[in-house]
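Every protein chain of the complex appears in place save one, which is left out.
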Amino acid sequence: MEVRVENIRKEFERFPALHDVSLSIRSGELIALLGPSGSGKTTLLRLIAGLEAPTQGKIFFGDDDASYKSVQERNIGFVFQHYALFRHMTVLDNVAFGLKVRPSSRRPTKAEIRERASKLLDLVQLSGLEKRYPTQLSGGQRQRVALARAMAVEPNVLLLDEPFGALDAQVRKDLRKWLREIHDQTGHTTVFVTHDQEEALELADRIVVMSQGRIEQVGTPDEIYDTPVSPFVFRFIGQSNCLKVRVANGEIWLDDRPIGLPAKDEAEGEALLYFRPHDIEIRDGCGGCIAGVVAASRRVAGTRHLELEIGNGHALMEIELPPERAAAVDRSRLAFRPTKWKLFRE
Amino acid sequence: MAAQTRKSWQFRRPSVLPGFGLALGVTLFWLTLIVLIPLAGLAIRSSGLGAAKFWALAADPRTLNALRISFGTAFLAAILNVAFGIILAWVLVRYRFPGKRIIDAMVDLPFALPTAVAGIALTTLYAPNGWIGQFLTPLGIKVAFTPLGIVIALVFVGLPFVVRTVQPVMEEIDREVEEAAATLGATRFQTISRVLLPGLAPAVLTGFALAFARGVGEYGSVIFIAGNIPYVSEIAPLLIVIRLEEFNYPAATAIAAVMLILSFSLLFVINLIQSWSRRRYGYGA
Partner (left out) sequence: MAHDTQALAPGNYARVGKATTERPLARWTLIGISLVFLLLILLLPLAAVFFEALRKGPEAFLEALADPETFSAIRLTLIVAGISVPLNLVFGIAAAWAIAKFEFKGKAFLTTLIDLPFSVSPVISGLVFVLLFGSHSILAPYLQSYGIKILFAVPALVLATVFVTFPFIARELIPLMQEQGTSDEEAALSLGASGWQTFWYVTLPNIKWGLLYGVLLCNARAMGEFGAVSVVSGHIRGVTNTMPLQVEILYNEYNFVAAFAVATLLALLALVTLVLKTLLELRYSAEISASRRH
């Protein structure tokens, strides 16, 4: 089901957590709310669920205004970071809970409840563990029970709050792939909160990047990574370099020299140049480039990261090269030029 | 390897801290002197009676009635304490209202107030012409000098046991579990009755057992309000005192032994349930 958030504002004791946020979530998509802690991503998720009341604004499920509905009436599925399983109930009873508490007019028969719960446990690959209690399961298994429990009520939307946050790195990676598979099979509209950009990039159809209670950018992983619209997104997603430059005569200048980047349509004056460490080319002769001394060199997976001291009080520049290329450079003077970049005004 | 396995049985794990011998020595000496020897004395005296005599004394109708009244009223009072104690603990943990801190401190009053003082105060209140009794008399309810009075006194002494065992467990309830229940469509009542209260069961059981055990043995607060009519409102501890005053030591010993056996077996059963729950659910109290 489509979910729309319109002009939502939320204050906690006069402290604003969300400023006028609007967002449209398409039916059946897997969308990530990504941001650092305090960015308001969990608050937005809890507002959609009805676990918090907004200070202002509306939330629509399809064409239905859900703004004033209680959490019980919204029929959502929520998965918590720390599982929040009912520890005195078996795995099967946990999954069946949402169906058992329905008013008798809408409650399936006992046999149907059992069957649906078993099917869901099948889906999350936990068949055979029906009679276990939550404390007898591993973290990854518990989170799968929690997901099955949330899906049992056939929710309008699945909301996941840092679902892999409490798990080990390896389990996280496995569950990530597995969640994508489940989503593709069931097609639930799914919103998940994460502070892990890798997780968001790998898993989501679209990513909502949030910072300080505002949405910075909404887009596909490619859009977010390749064309960040703000310095924040540039810095927060992936690696980036930021350089203080000046635009003059249709060119970008670093201190008193042009660096060979045209900027015909840019206004004149001070600006910040952002580029990614791998979006560069090494220049041999330097007719317009950024040049510096290699201050440090680190091997990171398949590439080598070089840190360049470019003088004049500028921050260290980080560039990425294939290891054999990095071995061949002149460490006392290395010149390069960004191939993809973006200017932001302060 | 083999040498290590053989050495693995040791009375205590080595430690650099000194004073183990002294501390354990003092502990065992004092424990033996104050608790074990006197209780052993009771055991020896009652086994010295011989099975037949012991049985005759224990099965005396007045004794049986006193035991029934003691255990019955203590059970009822513990049930009431569970009901009100859960509400009270919930109110203290979850709600904010003026005077809450004082109320919280007051819950411990029965621990601090000597039982004799509680006894005479409750009797004065619940007597037919007392502050509370005067409103109950026209309704035909007699509290003081009836078994109901015993229950009131035992509710007084047992209350903090339930509140103080349940309260810390309630404080640790994970809010997310409640939210999870709500997102699954459970009403507040369903969340409380199906999710929260079952989770509290081990703590409630412990509180019940403590209040019950205390109630069975309680003497000071009960004797004033009970009226102490044999077969009706005479509690077992009082009957022990009466037998002692008659210098009927065998009878006193037999009643005491029966009480101790019943209390200890009850506590033992409750401990079994707790450890079973801990094995099964991974938590207990």
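Each chain gets a letter, A and B, in the order it is written, and its residues are counted from 1.
The rule is short, and it goes like this: a residue touches a chain if its C-beta (ideal position, glycine included) is under 8 Å from a C-beta of that chain, and two chains touch if they have at least 3 such contacts.
Here the structure is a predicted model, which is why all the values come from computation and not from measurement.
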Omitted-chain contact residue, chosen from B:Leu39, B:Ile229 or B:Val269: B:Leu39
Chain not shown: contacting residue from B:Ala59, B:Leu109, B:Leu197 or B:Val232: B:Leu109
For chain A, the residues touching the chain missing from this view: 50-54, 65, 67-71
Touching residues (missing chain, whole complex) on chain B: 11-13, 15-20, 22-24, 26-27, 30-31, 34-39, 41-42, 45, 84, 87-88, 90-92, 94-95, 97, 101, 103, 105-118, 120-122, 124-125, 130-132, 152, 155-156, 159-161, 164-165, 167-168, 175, 178-179, 182-183, 188, 213, 216-220, 224, 236-238, 240-241, 244, 249, 252-253, 256, 259-260, 263-264, 267
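The rule is simple: only the chains that are shown with their structure count from here on.
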Length of the line joining the C-alpha centres of chain A and chain B, rounded to whole Å: 54
Contact footprint of chain B on chain A as seen in their complex: 49, 51, 71-72, 75-78, 80, 82, 84-88, 97-98, 101-102, 133-136, 146, 149-150, 152-153
Interfacial residue positions of chain B with respect to chain A in the complex: 174, 176-177, 179-187, 190, 194-195, 198-199, 201, 280-283
